[in-house]
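The other protein chains are all here in position, but one chain of the complex has been omitted.
On to chain A.
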Amino acid sequence: MTVFWQKDLETMDRASIERIQLERLQHIVKYCYDNVPFYHERLEKAGATPDKIKTLGDVERIPFTTKDDIRDTYPFGLFAVPMKKVVRLHASSGTTGKPTVVGYTKNDLDTWSDLMARLIVAAGGREDDIAQIAFGYGLFTGALGLHYGLERIGATVVPTSSGNTEKSIMLMHDFGTTTLISTPSYALYMSEVAREMGYQKDDFKMRLGLFGSEGSTVEMRNAIEEAWGIFATDNYGMSELMGPGVSGECERREGLHISEDYFLPEIIDGATGETLPRGATGELVITTLGKEAFPLLRYRTKDITRINYDRCECGRTFARMDKVMGRTDDMLKIRGVNVFPTQIESVIVGMKGISPNYQIVVTREGFMDKLEINVELIDETLLERFAELENLQHTIKDKLRSVLGLDAKVNLVQPKQIERFAGKAKRVVDLRNQTKEEK
């Protein structure tokens, strides 16, 4: 029996979903046109004034909004309500330049909590769970998004935040935490630290993991489930769109259900901006259908995925997106070949003899790109025979070649040589545009 949070909405038929989407699309376009000068001008210029939006397909008339647009209007230029209506601000990490700032009205926070609650319940979270949030709190949306959603379903929230790993693990043990909320890479790191502290997985009451904020492969998820003895699901979102809560896996884990009554998804060709037919893989574009403080029209997420409109066996009717296979930003072009870090991860994680931590290093020798993958050797029994280490190296190299279509150099390194991350893992070091001295 599937358990739902808002059964009526989560199981609407397609016609009802589309009816609500069209109503809300028409409303949000008018709302943006009336309340945000930036959109007013854009929509006028593109001839996509509110009266032109007659069908869902008319969304294609609306120009895209990009992260640069948000930066250019820093800090509050895209807000649709006066500041007195804004009850919360969040901001992205802003690794380059100014952060992107987003705001929420009281209603937005309420909606957000329900959208999170849907995903948490779909992933198996229940009110008797003790849920530890190991995302960094602060301006980042991940921690507070999950926090409010978990409180909404009545779970017990333990807001440990990230960092101070040993203490978090101690609390996890002493409190009988059942659910971990973190990035996939931090969940793995925590399991390593727990082992070092002398804990076995049976010492914990853990049963669920809700992971997000960075993409992860099935292999990575299997490794986490094995390390903690839990059932793990992925959820997806981004601060611009609301935070986490845009989509998430149900217990069937055959894609992430998008809350389509609040987010209108499209898949486009990232290079041309053209809308792609249903079922195609491309860049995800989202129009927020219900946000008050910070609405976005056709926001380019830069995440690459595919949307499946087939009915899920869990009973939810919302379309499912595939796990994000990469970001247009993360895509590496190596000797003309498109490489996504997730492809490399699918080879490394789960491979016997090495840890799931890896680092991708791209360098250039002369005019030739060189791809190197550092992996940590952890199986000491391989030291018995030199040939076994070489075999391991070759196996990884062969698998990478079949997945990527190009040769990579595989370096075995000592355990713990590769940096661990509490937040989003940074796996790629691209040194191609550096001068010799900087290297």
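Throughout what follows, contacts are C-beta pairs under 8 Å (C-beta built on N, C-alpha and C of every residue); 3 or more make two chains touch, one makes a residue touch a chain; residues count from 1.
Keep in mind that, in the parts below, contacts and distances are computed from a predicted model.
K.L.:
Identify the UniProt protein name of the omitted chain, choosing among "Acetolactate synthase", "Fe-S cluster assembly ATP-binding protein", "Sigma-70 family RNA polymerase sigma factor" or "Putative spermidine/putrescine transport system permease protein".
P.N.:
The UniProt record for the chain left out of view names it "Acetolactate synthase".
K.L.:
Considering the complete complex, identify which of A:L109, A:I378 or A:L431 is in touch with the unshown chain.
P.N.:
Residue touching the chain left out of view: A:I378.
K.L.:
What chain A residues would touch the chain not displayed?
P.N.:
Looking at chain A, the ones touching the missing chain are residues 377-381, 383-386, 389-390, 393, 409, 411-417.
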